[in-house]
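In this view, the complex is presented without one of its protein chains, the others remaining in place.
Lettered A and B in written order, each chain numbered from 1.
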Amino acid sequence: MISFVIKRLLQSVFVMLAVALIAFSMFRYIGDPVSNMVGQDTTQAEREALAERLGLNDPFFMQFGRFVVKAAQGDFGISYKYREPVSHLIEQRLAATLELSFVSAILALAIGIPAGVYTALRPRGLLSRAIMTLSLVGVSLPTFLIGILLILFFGVILRWLPTFGRGDVVAIGWWTTGFLTVSGIKSLILPAITLALFQMTLIMRLVRAEMLEVLRTDFVKFARARGLPDRSVHFIHALKNTLVPVITITGLQLGSLIAFAIITESVFQWPGMGLLFIQAISDVDIPIMAAYLVLIAFFFVIINMIVDILYYMVDPRLRADNAG
Amino acid sequence: MDLLNINNLRIEFPSRHGTVVAVDDVTLKVQPGEVLGVVGESGAGKSTIGNAVIGLLEPPGEMTGGHVFLKSKQIDTLGAEAKRKIRGRRIGMIFQDPLTSLDPLQTIEQQLVETIELHLKLGEKKSQERAVDLLRQVGIPDPETRIKNYPHQFSGGMRQRVVIALALCAEPEVIIADEPTTALDVSIQAQILDLMRRLCREKQVGMIIITHDMGVIADITDRVAVMYHGKLVEEGTTAKILGNPDHPYTQSLISAVPRPDIRLKRFPMVNYIEAESVRPRHIDLATHWLGKSRDFEDVSGPLLSLKNLVMTFVTRHSIIKSRRKTFNAVDDVSFDIAEGEVFGLVGESGSGKSTVARMVCSLYKPAAGEVNFAGTDLTKIASESERDHFRRQMQMIFQDPFSSLNGRMKVMDIIAEPIRFHKLARTNREVEQIVTDLLDHVGLGAKAAVRFPHEFSGGQRQRISIARALATRPRFLICDEPTSALDVSIQAQILNLLKDLQEQLGLTMLFISHDLPVIRQMCDRVGVMKQGKLVEVAATEDLFEKPQAAYTRELLDLMPRLDKLSHEGLEVEKA
Partner (left out) sequence: MSTTDYLEKSRLRRFFEGDVWYSFTRNPVAIVAAVVTVGMILAALLAPLVAPHDPFDLAKLDIMDASLPPVWEAEGDARFLLGTDDQGRDILSTILYGARISLVVGFASVLFAMVVGIILGLISGYVGGRTDAFIMRIADIQLSFPAILIALLIDGVARGLIPKELHANISIYVLIFAIGVSGWVQYARTVRGSTLVEKNKEYVQAARVIGIRPLTILRRHVLPNVMGPVMVIATIHLAIAIITEATLSFLGVGVPPTTPSLGTLIRIGNEYLFSGDWWITIFPGATLVILVLAVNLLGDWMRDALNPKLR
């Protein structure tokens, strides 16, 4: 177990360093950091002094090392556009994105997994066919279009739900939450559905495919041959074996929710990191782009660790072997 | 009253190309304490019978005729729920592959207790006691601790014992075992068969064993039913069917079984199942293409001489050398093969015999040692083009006829590939002529050239493989388990063909097999391998009559006893 965790940790550190290298290269070599930070009327001498102060004349690895150390402390420099520390900008928006992603993840799992199991167990049923057809429409609908259609229907035509922003939020320390006000929750509904829909269909189709695969295995056939009732064959033997591969891919999918939030946030003008990032791309605000990249990688690594531990707990074949 | 009575059973599989009748008018009876063998080759429909009896026929398969009675009560007409209650409780089932028959995420205790509680309604404590008791009965040592283990913590043979314990959970009256020992090594096979026979007698269970293996039939059954293309061709006591079969199919099947106790000139009467489309012509090397320009070096000593060959595989990778784990798949192996000789290499799976073959033909690079071929050490050759010269002289026939041919290429292109690569013909026309001629010689006929591999059966594909190997006009042929994936009658045909070609072309052969009786039919000298080491090398007849090494004697003892089999029409070769 310990060597397993250490190995995973080392791999995670490697991934983070690789991403940090990309982020640093972007920061250092795209455009000139100095001229992005100073005004038009700065003299050459002042520019050079700034370059010296930022350490831009040091050897590559020294600069990279400094970047990594600072990034580890949450310091990503100053936004070219807002003239504010990037960490501050992200801090303001982190809560919005995480709350949205979290609700969407719950939604996607709570509907996706049961739907996948159901369609695998009743492959020829009417409801299954309907779900499968809908899911195909689901993967074919781009996220932004889902958002637009929801806005048109619930916002413009029915006028039931707000179509932009987070509504009223309550601050708890630096964290702001929309869960505690009615308008916050109302504002969350449409974006959360929009973000969840695509992942939901993916999870559903994945669970269905894996479950069908497991239902064809010898041990399921043997379980039936022993006279075990369908209930036990399906939910004790088949479902648990289905979840082993599903955990990995679902983990990755949920991780990508945070990044997928970019689209949802820009459709609903949701004040999260994604919106910040998309504006940064248009403005070529490299420090924000670099910070966002590193942050997403960090979330990914964390989720991956959790997934691995879950995996380890579910599958006895990975635990300490004492074969005889 | 019969225990189980299958009456005029008919099973159909409708498909796009018309309905396939998998089982046609089959009637079988089993009595308590009796073992009935159902024997037949692939496609005979024997496995679908078992599935139909327990009501688990996979769609689109359908039972379209006949009845199944369990103690005079008709069970094929019961509803799904009533059938489920019979499964496991009154009819148990054992499948072929113990590695995949158990749920990998549950301990065997969970699986046993679930089944016992379901059928016997014993309550948890009693069920656990019974589970431990069952494991003891099937011969699992230390059952109180082992019961907490997961399936992956057991070896293959032990897992099959667990599977048998699961089948016995509710004391069923009938057990249907579908190829229960096919996935196991011979030594374990014998133990499992003994166990099944003992349990059958003790508990007075009626057992149906479905198998393709005459050794299993001879070993364990009381009566035998022989199936051919979905039909029951003959049924009787084991002694009668094996010793004095009436039906021509049974006769040809039995005459095709390689005998451990005698060496035949050829296998007689083997064309019942898959006739050759053309009779292979005799090849006269003086005039034939295969004899043309054999610009091989003359050798004074042995043609192939292996010296202290070692092959190492890394089992655990690590950047730190001391943490790396390796094992020697082949450990210090040396032997010679004289020109024109057939040398056999025998051993259980994992003994390293195939690795030796792959080093000889340069698929693997040995970690140490020499492969001397016609006086040249092949391991020292650096340039590919220089190696091509030896590749031409040395070809290989592989085990699996379904993966040894590229499914995207026509037979013509498959056989022409080596001819074109080694530039053995000047024009396309000449290439095509050679290919059709080769197809004639392996008994397929020229028409085979324009078809794709998937249009052929396993035996026919193996003939294509042989034609491809001959296409470089080799002098040395490596056969790596060339018939172990084939049905016994097809195996006899292929062995006959290889024998004929070897004689006519004066080929030298390295013949690899796990099957001692096959080795006895084919080889002049034999090497026995165990865990990467060569334990004994001897002339074939000496090895079978006067084995020296303890391991060889052990292997010989494990061979199925086939002395009950009819000797009708066999022509024994004198050593």
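For this structure, a couple of remarks:
Just so we're on the same page, a residue touches a chain if its C-beta (ideal position, glycine included) is under 8 Å from a C-beta of that chain, and two chains touch if they have at least 3 such contacts.
All of these numbers come straight from a predicted model, not from anything done at the bench.
Interface note: of A:Leu10, A:Ala49, A:Ile281 or A:Met313, the residue touching the hidden chain in the full complex is A:Ile281.
Interface note for the absent chain: among A:Leu56, A:Ile111, A:Ile148 or A:Ile189, the touching residue is A:Ile148. Of the options B:Arg159, B:Arg468, B:Lys499 or B:Arg520, the residue whose C-beta touches the omitted chain is B:Arg468. When the full complex is taken into account, the listed residue touching the unshown chain is B:Glu432, out of B:Glu62, B:Asp185 or B:Glu432.
Residue positions on subunit B in contact with the hidden chain: 16, 358, 361-363, 384, 387-388, 391-392, 394-396, 398-400, 403-408, 410, 412-413, 417-418, 421-422, 428, 432, 450, 452, 465, 468, 472, in rising order. Considering the complete assembly, subunit A touches the hidden chain via residues 15, 18-19, 26, 30-31, 136-137, 139-145, 148-149, 151-152, 156, 209, 212-213, 216, 252, 255-256, 259-260, 262-263, 266, 277-278, 280-282, 284, 286, 289, 293, 296-297, 300, 304.
The criterion applied here is as follows: only the chains that are shown with their structure count from here on.
With each centre defined as the average position of its C-alpha atoms, the distance from subunit A to subunit B rounds to 50 Å.
Within the complex formed with subunit A, the residues of subunit B that make contact are 54, 56, 84-89, 92-93, 95, 97, 100-107, 114-115, 118-119, 146, 149-150, 152-155, 158, 163, 166-167, 169-170. Interface residues of subunit A, counted against subunit B in their complex, comprise 217-219, 221-229, 232, 236-237, 240-241, 244, 314-317, 321-324.
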